[in-house]
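Got a structure for you, written out below as structure tokens; questions coming shortly.
One protein chain is absent from this view; the other protein chains keep their places.
The chains carry the letters A, B and C, assigned in the order they are written, with residues numbered from 1 in each.
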């Protein structure tokens, strides 16, 4: 994170992706940096500096480094540099560990502890050879350690940084082509998708999250837990996901804006309760951070394979809303909008994100993280004042034209609130008779028609009259966006239809754009092309050309651009 | 049941549907009889004799009784007969309770106990007035009580029957038009769908069922429990549905043909484990007896609203097979075929039935309950002999062209069997690398392509060149079949496309029939027209005309025929 | 005390005549009235089962959830509004079987809930399968040769598992039961009230008479009994076949979960404003600069 922050400070767009295996320590970790002046939305195939922290990484990721780029190695690393240099890439060996230990020992650290400062060393060398002002590094280190871990370690790191930085400037700077021209800029935020969602939820007045830990969703909760004092949010870890969603339903029934967050396996355990929320018309927000499936699958990899599941889970039929943010801004917006939609339509609202978006850190303009945009709409929620005026008995599930029944929470003398998972009369008592069953079913389903007008149209970027239309949803926004720019640069007329709110499906706009599209390419991080299937189910529009990736890795812009050109439209 | 059996013995086709509310006793129970010479597949709007056991029933079901028909009432019943007679229906008052008590007391029963024999009385009166030979009644009573509950009660019932029967013949027979002409016939079976499924499973060698009680699925288990000594089936009631499916998975992993049975709510709890079975390629049979949803919904009513759920449940993407029997014969076949498919494709197989089909009793020709048709195909299951020959290490998830990996069960010295819910190498060890992930994903999904050829085409009844094509699946077979005959009789050219094995969708045949169809009517017991949506998703074929019913009641043939004629093709 | 009739509902119970649940319903209403509560101050959260239908038949806020899931819903509702008297209604299959994990973990947390279990030692609504509290050898449609599972002892589990109030009642003794429910509702923390409830239709073993022959009131006899002694309570919980104790087996003081959640100090969570202080949010944004 440190280096990325430094780059951002230097006014450069940064997108950093930390790749790690399903293990706690060890495993191969690396840090890749891609630098550019325009807003970067995705990892690129072109890495300029690779800082591997073990040998395995070099072999695995060398291919991504561009000619003229560099790999920074700890001097003693056992590896045949020719494998690197033969590709026209510099193999830069610096005694990273040695520097780290040396500086560490000076201030009386154990060698073993000092060792980890080699990361600081490696990043500082990179900074040095790319002419990044030393102040950037210094500033970041002070923040990272100075406050948190006590100034002693901070100084040790600074010493390491200084030494390594100078080495970078002196030894390798001269013949390294890629330079980071720092440019003045206003401060920007460096944040990942899960924090953006949690932040959005907090801004919307969420005061309850009950959950059970599951990667990659846990950080949503951990963020709220870390800020619970500031925000007055109650965080409850439960015995399992069944309890997690049920407690959220209970809190919501009492009138609190409540949510839960999980990943596929946990969502599978929540299925029955989602139906309960729908039947009792309880507003509920559920975050599903997708990962490679099925089952435990690829727990630390990314995928977009829960869309159909989320649309059809639980027995019977009921309205639900599904948001699929694809950028930090959209994550933030989904975070607060979900609560408004949940209370307006008194139904479950899903926020679908994925491993890639949950963990990928991006630098954005704080203004795009727009607090003024946040509105709070509790829908038809009866206030004490409203209830004071109530004369006839309160009917929780009153039949209305809109399908929305004025909602009271338990506690007011004028309104006994009764609800059940059984089909019910307007007053909530269980019903068997056909007419009321039909009326209540129709009432609930009417809410979906209304919600369709509330759902935001997919984003269309690029010319209306494009030759190629790229279709995607969620976290593929970044790489598809990049690909579109690449293809545009090559003179192709390409546009991009991005679904950030997918259900109820915005049918009108979908037909408007896709019926006239010349050639459509459906791009999804899954095997079956789930969005394409849903669009065909609802509109009949078929998208035979698909670019589907299900190896647990996110797309890159270059990859999409290349495949679209090559016309490789089958499974990748 | 007793009377229906009597009718069947008399060689008449019988379809009896016991309607009851979500309560144990009390509530309004009734018995309706419809008589016909041809094979009856569904309840009819035309009831000939209604035997209500309380007043509520009369008012609710009088409308179904045909003019000239009769309602048999207990003499003291408080009810204004004119409401009945005004419709040209006979109100037949017999001192049912009195007769019952009288005869009961004779043999020293408590009056309160004797009272229930009024059912026998009521049925016997009906038998008498319709000229059904007394022997039929006698025989049935002897079976029902004689053996089970001790001859004393049997005799009491016989006495009641005799008295009531004579009364029926003498007093009401003369001016009652509907007569049951008993005709000699070979013995037939009177059985419901759940028993047929359980029977099929038993015939296929199912030796394990773990389950948690849930209406209307429980009778599948109860049937196996009642026959466990004869069949050597182990029945395990568990703490919840999660445990139920997991134990079945464990037993299947050990090499046993294992199953579980539940309804929507329980299925919701099984979702995560279905993914486990798919990922570890464990053969598993799951019966889902649908009822009115969502959530607890209409627990004792029927619906077909779990189809989309079953096709998309659990995170990620994996192959599954879905059977949707619509007749007793198809239930029996699904019962045994499911195990062959599960072991051939090493994946979860669902049998979707519903409340209506689970409980509705029908008389069928024992030959149609065909034991010779039953085959046992364990797919690529390695025998001890195979394994003895094994030289190289055994690979549970070997990559093959067919996608099917030869399956060994744990226990043989030559084959260490290792499996995991994580994505894995061929030997079962967890994998992170992209190429093997892709290879395993492709391998699993290939099984679905193969299965598609194994799945039976939908049944097409009626002329190829029909003006109207009625499309349905599962338990709507009966009423749609009836409707087709009715419409045919009125000179319309109608055919019926019935899906009894729905996934993988038999696309070729579907397109062949529906692409050429003139006017299609999709008929489903749900709100959204789920089969129609799936067909559109997979073929693009749209069926705008829908006859959808979601009030918890099954369709009747007359109802469908009428609605199709009226062109009422919107929600009913 | 408030008026009993305030809690009467128009709904006709669909329970079998003489079902033990009638007595429990009566005692519930009595207890609420005698505690001077009003219908809108009470929230009954139930699962699914015969016993779980109780909220339909009593006028008060009610939420009939899912089979086995009443406890977590109730805890969430209580956390959302801790001014509400929240009572959980469940059956033995519901509360101890499918709902067992919530039972085990919610009691450790000690939220101020009263958990009533209508324990008829059978699955009633689904027509008579054995339940976790059915005795070994119990015959049912799923145990045709008799159950071969050791019967669960929910009271001993509760005493061991962290419940701060553990009691047993009998549906055949409305007066005593009313007292017990009142004590449970007055207790600050998680209170379990396991109620012996004859199922006249599917449990022909544990009948009114069967229970009457065995039960004795803790108060009557064990004068020396100390309900604050966890050890004594555990031993008492094992009395069954010959004599069955009814009354409060165990009761101690421990802070409730709500007491320990700082956010609830400013009053019920649902009353707290949604709008967050702009400065606070800006400060958090700054963390990311």
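Just so it is clear, a residue touches a chain if its C-beta (ideal position, glycine included) is under 8 Å from a C-beta of that chain, and two chains touch if they have at least 3 such contacts.
Just so you know, these numbers come straight off a predicted model, no measurement behind them.
Determine which of the presented chains are touched by the chain that is not presented, and list them.
Every shown chain touched by the left-out chain: A, B, C.
In the complete assembly, which of A:97, A:157 or A:218 touches the absent chain?
Considering the complete complex, A:218 is the one touching the chain left out.
Of the residues listed, B:95, B:133, B:173 or B:250, which one is in contact with the missing chain?
Considering the complete complex, B:250 is the one touching the chain left out.
For the chain left out of this view, which of A:66, A:142 or A:226 touches it?
A:226
Which of C:100, C:169, C:198 or C:247 sits in contact with the chain that's absent?
That would be C:100, which touches the missing chain.
Please identify, in ascending order, the residues of chain C that touch the omitted chain?
97-98, 100-101, 104-105, 108-110, 132, 145, 148-153, 156-157, 160-162, 231, 234-235, 254, 257, 260-262
With the missing chain put back, which residues of chain A would touch it? List them for me.
Within chain A, the residues touching the omitted chain are 21-27, 211-215, 218, 221-222, 225-226, 228, 235, 237, 239-241, 265, 295-296.
By the contact definition given up top, give the residues of chain B that touch the hidden chain.
Interface residues of chain B facing the absent chain: 187-191, 195, 199, 202-205, 207-208, 210, 227-234, 236, 238-240, 242-243, 246-258, 272-273, 276, 280, 366, 369, 371, 376, 378, 409-422, 428-430.
By our rule, only the chains that are shown with their structure count from here on.
Counting only Cα atoms for the centres, state how far chain A is from chain C in Å.
Centre-to-centre distance between chain A and chain C: 41 Å.
What whole-Å value do you get for the distance between chain A and chain B if each is reduced to the mean of its CA atoms?
So the centre of chain A lies 44 Å away from the centre of chain B.
Just the number, please: Cα centre separation of chain B and chain C in whole Å.
The answer is 37 Å.
Taking each residue of chain A in turn, which ones touch at least two of the other chains?
In chain A, the residues touching two or more other chains are 272, 276, 280, 420-422, 430.
When you check chain C against every other chain, which residues touch at least two of them?
48, 64, 66
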